[in-house]
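If you scroll down you'll find the structure; I have some questions about it.
With one protein chain held back, the other chains of the complex are shown just where they sit.
Coming up: subunit A.
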Amino acid sequence: MTRPGFVLEVDDRTPPLVVHEGLGFRLEEFPLGTRVVYPPESLPAVDDVEGTIRNALLDPVDSDPLPELLFAGMKLTIAFDDLSLPLPTMKAPDVRQRVIEQVLTMAAEAGVDDVEIIAANALHRRMTPAELRHIVGERVFRSFHPQGKLYNFDAEDRANLTHLGTTDEGEDVEISKRAAESDLLVYVNLNLVAMDGGHKSVGIGLASYKSLRHHHNAHTMVHSRSFMDHKKSAMHQSAWRMGRIIKEHVKVFQIETTVNNDVFPKPYEFLQKREWEWSVRDQASMLAARRGLALAPQKLRHKIFHDMRAPYGLTGVSAGEVEGVHEQTLERVHRQHCVEVDGYSDVLVMGVPYLGPYNVNSSMNPILATCMGLGYYFNSYRNHPVVRRGGAVILYHPLDEGFNQLHHPSYVDFYEEVLAETTDPAVIGEKYERQFAEDPWYVHLYRTSHAYHGVHPFYMWYWAAHAMDHVGDVVWVGGDRRVASRLGFRAASTLADALEMVSGSVGTSPSITYLHNPPHLLADVRV
């Protein structure tokens, strides 16, 4: 029986609690009365993965079964979520591989021979062949990649984009030409958190900057409360408007998969257990990990963490019409992540781990750390932020990983040039976004190397715009002071120092909530 998430109130008997901080973690003693939000335990995984997928394809939501949509001579495109999902990377075989293999089997049975498989990476970096192989599996990779039928989407390949029209709000809808001209577009999603999936899949994953700029901006993000709640997210509303335009032109068969909270493999399972329930073996593992990480050089720590493969279990598959499918998906995601939290607090504490969607096999640079803390984690709420307006956010991360020049070249310029001038997301967007988005060098690196698009750091900063707008103070515990200052924040050595620093805005006895994340959680704040 899976135990639900809950809120612990720290008392005299509470042991020190795990707080993630980049390539490591610490055990923190929180002030008495601190609320600690724990995610639900992992939902049980389905036993018969192949059968669950087959059932979803044969008995879809608001759609004919997949085999009935396939016919000889048709043009079939299969798109799939890229390496930004799930986090950490899933232990092989990836569930997308198992779905794609079944879709290809059905296509072969129907005599379909014009099939292309596209990684829906939008403005993310191109995946390497090894990364593609990990997601789609050896068999699919060998059958399609050498012929150029399995590839990364290129949002800057003007000749292979199609403008489908504009929404009532004047938003351009421009997506992959191959997808737009296919008789059927099958989208294979891996829905890790509530913001994923739905019309975001095709409408964002296969879209160009011309489309994305309408919802990936500071204004939209400030009005997405939160972007983990698609009905209250201006970004999702825009994506949904676009999705309906896509639906008018393209037949989309959406396949959404959900996984449980089994994030940490052996011997790190203790990180997803509640600390007072650690066995002797867990405590020994924790001590060994802490001692080992303390002694290891940064490169080794990076390797240890980034080599982790999560033993996720599949919790369900839904297929068919996009919106109907997504309703079912969200129900499962909420069951796995939602925790009821009674009211908000003065201070929100979060540990930023080593990994986010944009540093898989790469570095968690300061901009990505900000995006992870003030973007993804801060927005992990429904109804109301976990912290009050004007309150304080305390984050843990050393901010010391630097920039990966291969993956994040435009981030360096963003950090050195743009953030040196201002940290206001709206001003930044107005003054610099277009320059970076159209820079021919960034475009070149995005298309031919493994670089995120030139505009990507702006999106990361916009992701944090709602938090920056909502809270008064942001302090990084253990963060590099110069880096924190460049980001427009402050750094403290300890939690006590951080609380002292924010006492001007929240008083000396603030209410504190700590989100014990990862594994993922979604705070359902009741006000």
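Everything below uses one rule, namely that contacts are C-beta pairs under 8 Å (C-beta built on N, C-alpha and C of every residue); 3 or more make two chains touch, one makes a residue touch a chain; residues count from 1.
One rule holds for everything that comes next: contacts and distances are computed from a predicted model.
J.: UniProt names the one chain left off this complex as which of "ATP synthase gamma chain", "Alcohol dehydrogenase catalytic domain-containing protein", "Oxidoreductase" or "Peptide/nickel transport system permease protein"?
T.: UniProt lists the chain that is not shown as "Alcohol dehydrogenase catalytic domain-containing protein".
J.: Of the residues listed, A:Glu256, A:Asp346 or A:Asp439, which one is in contact with the missing chain?
T.: With A:Glu256, A:Asp346 or A:Asp439 as choices, the missing chain is touched by A:Asp439.
J.: Using the document's definition of touch, tell me which of A:Asp229, A:Asp413 or A:Asp473 contacts the absent chain.
T.: Per the contact definition at the top, the residue touching the missing chain is A:Asp413.
J.: By the contact criterion defined above, which parts of subunit A meet the unshown chain? Give residue numbers in ascending order.
T.: Looking at subunit A, the ones touching the missing chain are residues 412-413, 416-417, 435, 439-441, 444.
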